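Here is the structure we will look at, set down as structure tokens.
The other protein chains are all here in position, but one chain of the complex has been omitted.
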Amino acid sequence: MERANIIQNPIQNPIQNVVRHVVRHVKQALVAAVWLSFLTLPIMVIRVDTVEKTVTWRWMHLAYMAVGSFVLALAWYAMMERRNKSQAKKELETVERVSALAGMLADPRITRPLMAFGLLVAVAFPWFFSLYQTNILVSALIYVVLGLGLNITVGLAGLLDLGYVAFYAVGAYTYALLNHHFHLGFWAVLPLGAVMGAFFGILLGFPVLRLRGDYLAIVTLGFGQIIRLVLENWSAFSYGPSGISNIDRPGLFGISYSVEQATTYMYYIMLALVLLTIFVTARLKDSRIGRAWLALREDEIACQAMGIDNTRAKLMAFSLGATLAALMGVVFAAKTTFINPASFTFMESAMILAIVVLGGMGSVLGVILGAFLLMLLPEYLRAFSEYRMLIFGATMVLIMVFRPEGLVRAKRKVYTINVEAAG
Amino acid sequence: MAQNPTGMNGQNAGQAVLSVRNVSMNFGGLRALSEVDVDVRQGEVVALIGPNGAGKTTFFNCITGIYTPSEGEITAYPKSGKPKRADGIRINGMRTNLVCELGMARTFQNIRLFPSMTALENVMIGRHCRTSTGILGAVLRGPGTRREEQEVVDKSFEMLTKVGLEKLANEYARNLPYGAQRRLEIARALATEPFLLLLDEPAAGMNPQETEELKQMVIRIREEFKVSVLLIEHDMKMVMSLSDRIYVMEYGRIISTGTPKEVSEDPQVIRAYLGEDSDA
Amino acid sequence: MLELKHIDAFYGNIQALRDVNIKVGEGEIITLIGANGAGKTTTLMTICGLVPPRNGQVLFQGQSLSGVSPDKVVARGICQVPEGRLIFPDLTVQENLDMGAFLRIDKAGIKTDLDQVFGLFPILLERRGQLGGTLSGGEQQMLAISRALMARPKLLLLDEPSLGLAPLIIRQIFAIIKQINSESNTTIFLVEQNANQALKAAHRGYVMENGRITLEDSCDKLLANDEVKKAYLGL
Amino acid sequence: GEKKDEKKAEAPKQEAAAAKKLVLGVAGAQSGDLASYGLPSVNAAKLVAKEWNAKGGVNGMQVEVLPMDDQCKPELATNAATKLVSEKVAIVIGHICSGATKAALPIYKDAKVVVMSPSATSTELTQSGDYPNFFRTISYDLIQGNAAANFATAELKLKKIAVIHDKGDYGKGFAESAKKAIEDGKAAKVVMFEGITPGGVDYSAVIQKIKAAGADCVLFGGYHPEASKIVTQMHKKNLKIAFVSDDGVKDDTFIKTAGVDAEGVYATGPQILADNAVFKKALADHQKEFGSEPGAFYSQAYAAAQALLNAVAKAGSTDYDKVVAALHSEYVETPVGKIKFDAKGDAEGVSFSVYQVKDGKYVLVK
Partner (left out) sequence: MEYFLQLFFGGLSRGSVYALIALGYTMVYGIIELINFAHGEIYMIGAFMGLIVAGVLTTLGWPVLSILAIALVVSVLYSAAYGYTVEKIAYKPLRSAPRLAPLISAIGMSILLQNYIMLAQTPDFLPFPRLIPELAFMDAVSNYLGTSDLFIIATSLVVMIALTFFIKFTRMGKAMRATAQNRKMAMLVGVNVDQVISVTFIIGSSLAAVGGVLIAAHVGQINFAIGFLAGIKAFTAAVLGGIGSIPGAVLGGLVLGWAESFATGYISSDYEDVFAFLLLVVILIFRPAGLLGKQRAQKV
């Protein structure tokens, strides 16, 4: 059916054409609405109480569902058609199709001022917006770095890590415990946290990195769970589920300050860390190591036959990702001033992964957008209160369906050579 | 021998670079290699031929560390290398990347390029084991790193030129025609600065014209880089005119060895492999 | 039997086929030769519906194949030995062959064909229980050809069947091609690099360059054609 | 474009509106797997607000309930807290989990927001004295744990007690307090102290272990879903010993899910006098408004809403000091009794008792 759409009869009068399309979409949407209403009927309409043996019928829900799904289905089909068309068009276009926007983004004359402006806005942000806005932005920035870190592991080296949050926990507990027991300050622990992250990355990575694909995924997921469970159960060490509170915020020459000031300060720290991370990842990506990762993703056997030490390259990616996660863990502990194992669940790993994939694997801008979207969307959806997570889940599906490569398609720097000049 | 264009005689070409003694390889009950002895000497082109399923690719896999042979000794004699070991290095079961680092680089029967990297980048991967920038170097990108990167690009491009792919340097590997992909694999292997080049059916999927070009290319490369070549190939025209010596394998055993002429007249080889009216 | 009319096909933005016209008669063996990257494989893919043509039409026994999904094309009696062999790696040799006969229901016929295939390639019988993925390159090629034969197609598309095979086997393969063509009247569309052999086996031939058909003639004439000699026969 | 939208969302209009409106924040898990503990408090707040609004509001201001989800996660709790602070909300019910509460409290404290939790039982929240702005309508781990331990050892005279918890901050906090109380009391022995995996389908292994340990009592810290699974499976494995648990189990849903197996189970909880009119009304209102039984911590949340609104009414404004003073001094009738708050923020006047399931109902034993 979809294939038939592409071959269109050019002689048709455009109005007729539109009408025909609309009619077809309406028909499709009607079918979909009937199907979805049928599907949701029992769960939307019936509520039972098996103890009191009563049944409540809520027929109105069916009506809402029918109307709602009709509207949604109509939008779905319209969007689907656009998606298929644009894919067909993409096929038609010339070499390395770049959209107008992407083209602009590739031009340094436009990107430089844009970046400068972005930076300016970023720097000025806390002065114009409320504590809340700054606070959630700090959260989002933390996830930007987490996303960039996981992007090294998953996006660059192709190692699916579903337990990434374990390293985040390592960082957070490193700071929390050192601060709690020895009153070490944020700045002292920050590098220590990074070291711990790298250490754990290597420790966990070593035995498992020879596993392939999804087997690696489940083992990392397992490691993530193990670390959380240990933190939960080993109360003598980690204070268990009740967590560690009153963690010090980052010190500022011994000045004491309010929550609002602290958030602003945190914001600037994060801004700097984000810039640093972007710089580091960009450099790595365009280096000998980045190339090896890329090759590793494509064909491991060929890689090894060409003299690349697979284990070493993977370990590097794994522990670099871990280092960044641990670094963020330290920041996180300092920001919330309280941590417990509830922050380090599998869902958190899944969200960070979603940031990377939704944003566009391998793309720095994509990861930033992904982090902002996934972290800020639930916040801005607060107005929808109970429907918030429903909409959130649906958004994730929709973005993936309509932008399977992520919001920003990764454009890696392709090594090219001026053939004429060199030859 | 008219076919031997370099005039380099197999017998006195130099010392051995690879010596394989008594190597066997079992897959479950299947004995894919059985007491194989093969020698390759400096500067030689040695061909390994035999019916399908004889064990030729398996032999390559054993030499390059992809499989560990069940029995036997494989010894390599790298011409340089940091600790120069004239008496050879035992390489059974050595990790594949170390074998490559030692100086034995291969191509694959089923092409294994990095499809979404450009031709140039594919060759640059070959340079990986001859360069050393670490994480810190990559992030700081000091002058040393930049020099190394430049050198990688230059050398890689040079390799592409050697195999005649300079025009296609910026194409993605997946978009290259089949023949170009085969040559790209050779360039990538050359970039690792090997002393022994292992080619697994390089002419498969090429028409006679292209095969001829390929042959010339191998000859040039052998001259220029002073490499030895071990070659698996079913195109007899190419094998006979290119190689100094030939090993014939059947059911995992070497059934015949000698100069192309000797081998092509061996009745056993004719029966098992070439067929009676061998005009191929 | 098969007719390609004004086919244009694309990979993304690369045009692989330009206005290709090919006609195959019932019971014919035709061959398509051309340099690497000429578009031979793509031609076969458009016939099977794996690369739908952007313009033009494929007619099979008078019916259009446009918009017909690949599995339905197979159901109509077209079968392909694809480039790269595409063996099911975790199925045994036997199971791979069974998959070839996926659409058939005549148990007895399948059995005889199986015996016939094992007769053609005894090594496959030896390797019957081995996983397809662990076969040697040549064995896989034999398996791919056998698998296609198991489908008993009306039209058999062969993409470089001689690739990676020993000289002895290559001769055998071309003999088999002629044999199944004459015995079961299977129409054959042969894509080959080994132009010499292919032109000897086939009735008519097409030459493709850069996605265009540049020559079309009977095989004898093509074998005698100077340009063909120079470019494809290596003479 | 993002930045502009934020600017629009940034609402100075809210302040103007706040003059006529009293916003009551309700923070807690309202989505995710712990939603069932947080959503009842939203309902409770809505019902109390409705009641006040019907009477003309608090000091003439209509009460508006503003739910804030934190999924019981510390970082989301800080986001929720800063959101409420940014919206100039002065009184908040929440948070549900102790961890989230601990993360959020510094922010409220800094902004002088009065916070009252219906369910955060971590002892240190009030007893540390760190948070003068924090109150709660539920008794804390130490008290609950002591009460349960005392009951088991002194009243039931049980000697070998297996203390089990669900690894959560609520359950484990309770269990640890109880364990300490038993060990300090010396009348009985803790033969086992272990956490089970919440959400598990099968607890037979731990039950066999309890059996093997020869325990004569299970003291469970956690919520009703796990509790009902454990008692059911205990009975299936013919382990019929006393089961003593906490407020999270003293919930009608427990009796429903555990059915006959619930019979005889003890749970501690605030004493609800049979003739507590507010309690009855709260239940009836919920049934009327939402058509269902209220869930966990509903009474405590209802009480918190009443206490907060009452304090604002008595204080005459939302001024922090006045509200706090009113909370410490003014008694208010709630489903959990007639309460005011002590110097540390814990509810006074909640009499604490032990209940037992008899004939499908919790009845007072002590």
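Observations, loosely collected:
Here the chain labels run A, B, C and D in written order, and each chain numbers its own residues starting at 1.
Please note the rule applied: contacts are C-beta pairs under 8 Å (C-beta built on N, C-alpha and C of every residue); 3 or more make two chains touch, one makes a residue touch a chain.
Since the model is a prediction, treat every value here as computed from it, not as a measurement.
Every shown chain that the unseen chain touches in the whole complex is listed here: A, B, C, D.
Only one residue from C:L17, C:I30 or C:C48 touches the chain missing from this view: C:C48. Checked against the hidden chain, the listed residues B:N61, B:S156 or B:S243 yield one contact partner: B:N61. Which of D:K46, D:K83, D:K167 or D:H286 touches the hidden chain is settled by the complete complex: it is D:K167.
Considering the full assembly, D:Q208 is the residue among D:Q208, D:Q287 or D:S351 that touches the omitted chain. Where chain C meets the omitted chain, the residues involved are 48, 50, 69-72, 74-75, 79-80, 82, 86-91, 95, 98-100, 102-103, 131-136, 147, 151.
By the touch definition given at the top, chain A reaches the unshown chain through residues 35-36, 38-40, 42-44, 46-51, 53-55, 61, 80, 83, 154, 160, 207-208, 210-212, 214-215, 217-219, 221-223, 225-226, 229-230, 233, 301, 305, 346, 350, 353-354, 357-358, 361, 386-387, 389-390, 392-397, 400-401, 404-406. By the touch definition given at the top, chain D reaches the unshown chain through residues 31-33, 35-36, 39, 167, 194-197, 199-202, 204-206, 208-209, 211-212, 224-225, 228-229, 232, 236-238, 253, 256-259, 292, 295.
Criterion: only the chains that are shown with their structure count from here on.
The chain closest to the protein's centre is A, with centres computed as averages of CA atoms. Farthest chain from chain C (centres taken as the mean of C-alpha atoms): D.
With each centre defined as the average position of its C-alpha atoms, the distance from chain A to chain B rounds to 44 Å. In this assembly, the C-alpha centroid of chain C lies 73 Å from the C-alpha centroid of chain D. Of all residues in chain C, none touches two or more other chains. In chain A, no position touches at least two other chains.
Across the interface of their complex, chain B is touched by residues 279-280, 283-284, 287-292, 294-295, 298-299, 301-310, 316, 320, 414-417, 419, 422-423 of chain A. Residue ranges on chain D touching chain A, taken from their complex, read 2-3, 6-7, 9-10, 30-32, 39, 67-69, 72-75, 78-79, 82-83, 85-87, 97-100, 102-103, 106-107, 110-111, 122, 124, 130, 167-169, 172-173, 176, 195, 256, 259, 291.
Considering their complex, residues 51, 56, 121, 128-133, 135-136, 139, 232-233, 235, 240-243, 245-246, 258-260, 263, 332, 335-340, 342-343, 347, 372, 379-380, 382, 385-386, 388-389 of chain A touch chain D.
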